[in-house]
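First the structure, then my questions, so here it is.
Omission of a single protein chain aside, the complex is shown with its protein chains in their original locations.
For subunit A:
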């Protein structure tokens, strides 16, 4: 399944994974858009460390690499989007709470 996005996706993933290109099935990436790159980029700030995040991300994508059912792919991509939103919320809350704790009086 050739897709103009596939090149973009691979480039983005490659950019962020220390030069090592992981072999991937075309079907998942065709619909995957820029998720791998986006998720990997978000993983830099993960509390347990970027390396831990990268491992888990790779595992999650590899587990589903042979998926061909368009419906299932749509669901997986939706889950990817959801994870992105969760991570952004996590990062914001952590930072907000740290700032609040350091700079403001505790509210009684």
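In this section, a residue touches a chain if its C-beta (ideal position, glycine included) is under 8 Å from a C-beta of that chain, and two chains touch if they have at least 3 such contacts; residues count from 1.
Note that contacts and distances are computed from a predicted model.
Considering only "mRNA transport regulator 3", "Ribosomal RNA-processing protein 42", "Electron transfer flavoprotein subunit beta" or "Insulin-induced gene protein", the record for the omitted chain gives "Electron transfer flavoprotein subunit beta", by its UniProt protein name. With the whole complex as reference, residues 12, 34, 37-38, 41-42, 47, 88, 91-92, 94-96, 98-100, 102-104 of subunit A touch the missing chain.
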